[in-house]
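Sharing a structure here in structure tokens format.
Only one protein chain is missing; all other protein chains are in place.
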């Protein structure tokens, strides 16, 4: 089974490495030759153009957004070059509208299509411990499942309509964003009473939210007001909240927490915090209350 | 050490029972004689009037709100009858403003005062596994700690100013409320895409929010849209969100998530859901999006 | 017809003067003797204590809030001293809850009660051009109408339940507050595009909102970012928005614009703008967008 991988950023690189280490042949392409060279040293085959990635059995893509996927896969001609029966596993977080367009584009060409966005950051990707949210035709998923098992600790199935995996990913990220703002506000509330946010967090992560990685990880960042290095920058968080708002809008669904988040993320960026981790949205609640 | 207990509702009763079973003498009083009688059968001493509860070493109160505490403790004369050096352990969720007034009222009379609101519902109280949020003078807390150890699995200390324990309790309940709304919105988002909310919840409680009792317990209620029997009714949730808003207001702190919650809880009550569990705030997000 | 007037602040003083200049005998009382003396020079009779104001046919009060009315009228004994058939015209902006309590307290004593809050600032009061929002028993209003005609250009009648006049006043002030925030946001929006807010305002007040005093008056303040001298300070604006929220809460009515206003007014106060006019809430929108 010959593989291809495009989208060799901080997430994609360790994922491609894991496939190589499992002894799969992997073709790669990237604009950045340093990145390509590092993968070649792990055993990857470098191809001269993105289009050449079409000549594989399974193509993985881990691109940043709708635009990148459109540019490379659709406009860039990769999809047009793929054989019927080959499969594209799209791990990007894309909008629902584009997710549906992609599903149609693959179906028209008889190319298998699996939407498989993931939960987990770089270190989790490197450890092959991602949670993979998958949707698509059963046979397509079945054929790539051994590969997904290399990349992740568990694959969660959300049916045969690929866009549903994207909807779940969008809703999951929105859930994280809500927890960030909830912590931002409640930590500001206790700080305003002279209480150390770390003590309050200690209570939360040992009682109400015991064990929850989101509260534990982001909670420490917010309690300590340490928003660098950024695991996921504020503007990316804004993008994801907007994906939730767009998905909801199609269904005429108001999402008032998302509206607050959007406004607060814009506020944070306007104050110059675009380079910080998106948990820095918590600074907005504190600043608006005059807390330093 | 002679104890008294007032506020023998669903939470207070099992707590008083636990103190009795640890062989402490406990005086009790309640308007409802059935409740009193049940405790007398556990070994409690029934007193003829609330004022007679003043004649103890440590008085516990587990009343519903500011008004109940004011009526019984201040206006009802219990505090006036307590001896210097005796201690009042107030486990109610009260407003910050009233919390400070109570602290002063005790200090003026030389009565020890420990604010000790709790996390946990009736079953947790019965099991003696509450999490107790305590604040007050070190010696007062020290003297009642063996009693708190009977009632709870752990006591969290928040310093010597009693109102801080109330602030933490208010912020903790606000954190729960935020999670309820976050789930209400994100579940509506996935449902609008044809995805079963239970499948999405299954993902959340095994990944991002793994282990968190709030997500697990309330999440199941929201996913199944089963809001009865009510563990904590909607109007009580509204009251607690308002306590957060009042506490924040003193510090001139905007809490936009709290504002959304207040509006949505009012909406839910206006639609006739006042008897449901406060997690039924999730119905608002669904209904506003036309989901049934 | 012998009159009394209490609440001789910036609004009450010129109103009392207008009654005096219409040749009515007016008893006055205030803590501030300079204020009293100025009115005595206009012909008022100074009484030694607030209680002595009870001995009149019609008592006007123009006090600042619930607390001031309660302290003087109820707890201070004025109402207790008034004769049956005498009338109290309460021009304060009070909460609905207290408005109802006042109506009952007067009814129990057989004292006529007219709620008559006003629209208009100091200069309008001085010119006798206030708009008076009146509610109460028809005969009581009928008897004081000639007096109201001295104070205002027009009396608007809202039925026989006095609290309805207060509800209308609260809703009217809330309408103003909404216009302030709407201008704050829309002016920030055009400023962010390099457009002079004054030019945009010029359009609004000559087209969509032509003639509207609220847009014209406050619009100029916001466009010029000139929030001093304060006609109505920010914390008073916050109080009035909260009166709207409380009135709505009784009816389980969410008011999302009010929630935004409350949060933004708190934000403004937290940034140190409590001494500015409440139109300075517009600074919040600009600051959050990074506009200086």
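In this document, chain identifiers A, B and C correspond to the written order of the chains, with residue numbering beginning at 1 in each.
Just so it is clear, a contact is a pair of C-beta atoms (placed from the backbone, for glycine too) under 8 Å apart; a residue touches a chain by one contact, two chains touch by 3 or more.
Everything numeric here is computed off the predicted structure, so don't read it as measured data.
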Q: Decide which residue listed in C:9, C:81, C:213 or C:231 touches the omitted chain of the complex.
A: C:213
Q. Thinking of the whole complex, not just what is shown, which of A:115, A:266 or A:280 touches the missing chain?
A. A:266
Q.
Tell me which of C:60, C:200, C:227 or C:278 is the one touching the absent chain.
A. C:200
(Q) On chain B, where is the contact patch with the chain that was removed from view? (A) 256, 263, 266-267, 270-272, 288-290
Q: Touching the hidden chain in the full complex, which residues of chain C are there? Just list them.
A: 96, 119, 131, 133, 154, 156, 158-159, 161, 163-164, 167-168, 170-172, 174-176, 178-179, 181-183, 185-186, 188-190, 192-195, 199-200, 202-204, 206-215, 244, 247-248, 250-258, 260, 263-264, 285, 288-291
Q. Contacts of chain A with the missing chain: which residues?
A. 248-249, 251-256, 259-260, 262-264, 266-267, 269-270
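Everything below uses one rule, namely that only the chains that are shown with their structure count from here on.
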Q) If you average the CA atoms of chain B and of chain C, how far apart do the two points sit, in angstrom? A) 39
Q: Please work out the Cα centroid separation of chain A and chain C, and write it as a whole number of Å.
A: 53
(Q) Among all residues of chain C, which ones touch two or more of the remaining chains? (A) 256, 263, 266-267, 270
